[in-house]
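Yeah, one chain of the complex is gone here, protein chain that is, but the others are all in their spots.
Order as written gives the chain letters A, B, C and D; numbering starts at 1 within each chain.
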Amino acid sequence: MILVLEAAVLGVLTGGVYALMASGLTLIFGVMRIINVGHGALVVLGAYLSFVLWRNLNIDPFVSLVVTMPVMFVLGVILQVVFIRPLKADREALSVLVTYALALGIEGLLGFFFTSNYVQITAWYDTASFPIGNFRITYVYIYGFLLCLAILGAIFLMLYRTTFGGAIRATMLNRTAAQLVGIDVDRVSAVAFGIGMATAAAGGVVFGITNTFNPGSHYDLISRLLTIIVLGGLGSLRGAIIAALIMLVIEDITAVLISPVWADFVFFVVLVVVLLVRPQGLFGLRVRERL
Amino acid sequence: MAALLELEGLVAGYGGGDILLGIDLTVEEGSLTCIVGPNGAGKSTLLRVVSGLLKPTRGSVRFRRESIAALSPRAILNRGIVQVPQERSLFPTMTVWENVRLGAYTVRDRGLVERRLAAVGETFPIVKERRNELAASLSGGQQKIVEFARALMLDPTLLILDEPSMGLDPKTRTTVFNTIRSMNDAGHTLLLVEQNARSGLGIATHGVVMESGRVRLQGPGPEVLSNPEIGRLYLGAA
Amino acid sequence: MYDRRVLMLLGLVAVLAVALLLPAIAPDSATTNIAVFTVMYVGLATAWNIMGGYTGYISLGHAGFFGFGSYALGLLLAKLGVAGGYEPFLFVPVAGVLTAVLAAVVGWFALRTRAATFVIVTIAFMFMLQLLAENLTSLTGGGAGLAFPNPPWRGGFFNIPFYYAMLALALVGLAASWWIRRSKFGLGLLAIRDDEDKALAVGVPAGAFKLTAFVISAALVGMIGGVYGYYVTFIYPQFVVDPLIGISMVLMVFLGGLGTLWGPVLGALILEPAQLWLAYNYGVSRLYLVLYSAVFLLVILFMPRGIIPSASELIARRRARAPATRAGATP
Amino acid sequence: MSLLQVDHLSKRFGGVVAVDDCTLSIPAGGITGLIGPNGSGKTTIFNLITGFIAKDEGQITFKSQRLDGLGPDSVYERGIGRTFQLARIFPRLTALENLLVPIRRKGLRALFSRAGWSHERSKAMEMLEFLEIAQVADALGGSLSYGQRKLLELGAVMMAEPELVLLDEPAGGVNPALLERIADRLRTLNERGTSFLIVEHNMSFVMNLCSEVIVVHRGRQIASGKPDAVRSDPAVLDAYLGA
Partner (left out) sequence: MRRALIAIVAGAGLALTACGGGTATATPSPGTPITIGVSVSLTGDFSSDGPALVKGYDLWAEDVNKKGGLLGHPVTMKYVDDLSSTTQVVTNYQNLISSNHVALVFGPYSSLLTKPAATVVDRLGYAFPEPAGGAPSVFALNLHSLFFVQPAAIEDNLVSYTNWLLALPADQRPKTAAYATEDDPFTQPQIDKARKLLEAGGIQTVSYKVYPAETTDFTPLALKVASSNADAVILGTQVPDAIAFVKTFIAQHYNPKTLIETAGPDQGAQYSDKLGANTEGIMVPAGWTSGSQAFNNPTFVAEYIAKYGGTAADISADSAEGYSVGQVVEQAATKAGSIDNQKLIDTLHTGTYQTVQGPMGFDSVGRPQGGVGVFVEQWQNGNAVFVYPAAVAAAQPEYPKHDWQ
């Protein structure tokens, strides 16, 4: 029983990181109606950027976000303008391929510069822990969770308290009407992609401290992130966050209760069951099925 | 009164045939011009041309003497021609206040935005009263009025309303048309496209009846409405 | 018009002859090996196109069916104690039938969704299959892999039966694709791709048609997966239910031309040898992935509809321009 | 005996009542007009009849059989075809192929029915010639003009020989010359045995073509009868010009 509780706590803490990564992905979908299959690769890229700063300049990985998030934001804007914006016809299908190609390209470049050895970012807080009962929580999970809360909070503030945030939400809700009030939806899309990348960078740091990773780590990440955003309802930020927490808690509890081998499987089963009942996901708006 | 918008010999259509077959029309500054006509008469096509979404095949579109036929929708918006579309265009899960504020999205001057917000709040009490409610929770007529308020945030030179009465019950319709009227009284130039001829022409300073891509009747609103010809235009020649 | 048909037919016969005689022309096992994989992808891309290209429902999870077919055949052979040789090929259609049954269940569920959700649901199914292959250790051998009977053939001859098996499946796929494209069923699929609601309005039973296309497509992929497993002799969950296999067939179809008969063939003929060659020659420098992705981005950005539609459009435009100018010259 | 009988049909979208206890009767063998001001629920009635949206209440009977709960494809199979307000054709199929799509068979028979290259094809060519668009038989639907699309959509829906066809604004966005042709072809098709129910705003088109006109307003029938009678009904004019 205690073990289940521990697993649940751990699930919430790691779920926070996935919530952050998934929020960027679902934001991109909401604004542009594209699935960014390259999101996992961008998380890994973010992890590598922090890894370099940590290894070569000895910068604390959390501090390095001051550099990596802006860099990734700019990169995101560039990627959007160069690769996503030109897609006109059939953008839903083509964007999957384009972002997949980007993922492969990033994987290749990372492999070229860093080889494909597994690396991990280390910091004093990745093994230091404090006790809760007879269970100990590592500081990195707490810090990571707090970081995710802070960034998610900032995103929500931006979305709900600033004019530009309003423009992003407006674009998500009704693209045509947004254009009507003079919102430059192309610009909004580019910025949204940038924000998605910045959150990927932040998620990448926590991922990089709590997991060993190599350039190929993105496949596993993206399959989870996609499951999370579909479960939450495509384009719903709230849904993505809640789904991430639910998924990771269920996964970790399954791991201790039944067996770790079935944990991932349960992850997908939950998705299938939810979709059977609610094809639009937990918080998705029902898309009109016909006409 | 000076001519604000002038259409001359306008011919336009999609792909195959032309829908507009030579339109001559002038919208005077300060007027409330109302275009009515049966569906398929070409009213929506006309609006698409004015807002820059459709390029005319022939003829000219001038706004304050400048030809705007070749301009992009954004450029036309920047010149002060703002449109409230036929379908609901509020952002449903944003508050009324957020919706209205977004109307001035392109305005950089914060003070100006605040002043306009205040003014719009005065003109449309509902915007203030229900400022923190989600747009989706408003009734159809209330949503229409919020859309007007949002459009006014840009202080448009010409405000185009596309079928504002669509889907509204008679009582709400009256409120909406009263609001339109008062906007005109407050000095806004309005171009109204309406299916409901009686409501539209009833308040219009200038009425226009279109049919099959042509202007069939025009004159002061109430006069056009009382023209016996209008029934025939709607229900077809005997 | 007649000339063109004859030319096309001759071209077809020539291509077929080269395909059939390839092992004689280039018998070394390096070449035949590449040929096995290339023809394998011709079949996979063609099969995927029957669903993805014709109906417009993009499945990124077909690798699941590939892997399932592979395991189905491997387990059949193991349970029945079939020895290596030509006999295992006889069980390939059984693997196909089993895959079809699975696809019917998966399809029934997945086809309740459209567009983006469908894409992700297919991915989820693929990973579920992969995890099942990993976790049902007593059946599949889990991560230790599943062994196929070792065929008795030696040397360069070894690849040849597999080449012809793959070729036969690719031809079956092409025949199915050709038949579907010309049948009322196929027209219904294309109609669904263009406008599903309109298709319903003219009586196309979209649900049944989509499911049928999905099942046909999956069954072909499953059979090819079976032969693949026999060819590499050892299969592991992560290598037969490999997202890369799933995405490769999609990329090939897009490169050649979505929804066309020959597009997938062309895409596979270009991409698979290129991929094997790039990986073989530039794999060590790891830049091959970058090259691969660059090729892709270029194709999608500059030829979003694929080679065959883009080329035929170009030809059609030329042809249209030629008589027009002639007509203009004589008033 | 009516071909299509709609009884007490209702449909609400959120709080808005689109169709309100509507009862209609469409006679066999005629061309019936369904008119009414914008937003009066005509298209919703079409969508309810053809199974695109589910009704809240009421029943729909076609040839004495209930159509309840049938999907659009099954409704078509029973013999009711429809067109859309903005002509919908399959843009990436050729005009000829567009005509070969419609199908009135179910199950395996639908799967294995060949697009009978000889018979059905020649039938499709005949249809194209009948509509005078045979010259674009091999052109992609997407490259056709709007008028050609309108004709093509009509031709396609006729291919499987439905008993009743619901036309949503056949004259919308069509130039006068073409309008004549459409009216003429509809008459011919009607003479050959197909009944039509037409939603249309072009009144002269409706009045000239229809044997009977039904007027709906706010989701229910307010008048019906011969075109002249309907035209002179003050309630109808009020509905149109607004109260």
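Here is the rule we use: a contact is a pair of C-beta atoms (placed from the backbone, for glycine too) under 8 Å apart; a residue touches a chain by one contact, two chains touch by 3 or more.
Small disclaimer: the values here were computed from a predicted structure and weren't measured.
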{"item": "Chains in view touching the one left out", "value": "A, C"}
{"item": "Sole contact to the chain not displayed, among A:Val43, A:Ala170, A:Leu226 or A:Ala255", "value": "A:Ala255"}
{"item": "Residue, one of C:Trp48, C:Phe125, C:Tyr236 or C:Phe254, that touches the chain absent here", "value": "C:Tyr236"}
{"item": "Listed residues C:Ala115, C:Ala147, C:Ala208 or C:Ala274, member touching the removed chain", "value": "C:Ala147"}
{"item": "Where the missing chain touches chain A, by residue", "value": "2-3, 6-7, 10, 14, 111, 115-118, 120, 122, 126-129, 135-136, 138, 210-217, 220, 251-252, 255-256, 259-261, 263-264"}
{"item": "Residues in chain C touching the chain absent from view", "value": "16-17, 20-24, 27-31, 33-34, 37, 131, 134-135, 137, 142-145, 147, 150, 153-160, 164, 231-236, 238-239, 242, 244, 276, 279-281, 283-284, 286, 288-289"}
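We adopt the following convention: only the chains that are shown with their structure count from here on.
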{"item": "Chain whose mean Cα position lies farthest from chain C", "value": "B"}
{"item": "Centre-to-centre distance between chain C and chain B (centres being mean Cα positions), rounded to whole Å", "value": "54"}
{"item": "Chain centre separation in whole Å, for chain D relative to chain B (CA means)", "value": "32"}
{"item": "For chain B, residues contacting two or more additional chains", "value": "none"}
{"item": "Junction residues of chain C - those touching two or more other chains", "value": "197, 200"}
{"item": "Footprint of chain A on chain C - complex, ascending", "value": "56, 58, 60, 109, 112-117, 119-121, 123-125, 127-128, 131-132, 134-135, 197, 200, 243, 247, 250-251, 254, 258, 285-294, 296-297, 300-301, 304-305"}
{"item": "Contact footprint of chain A on chain B as seen in their complex", "value": "73-74, 77-78, 83, 85, 89-94, 98, 101-103, 105-106, 150, 154"}
{"item": "Touching residues on chain A, where the partner in the complex is chain C", "value": "29, 33, 35, 83, 86-90, 92-94, 96-98, 100-105, 107-109, 111-112, 115-116, 219, 223, 226-227, 229-230, 234, 261-262, 264-265, 268-269, 271-272, 275-276, 279-281, 287, 289-291"}
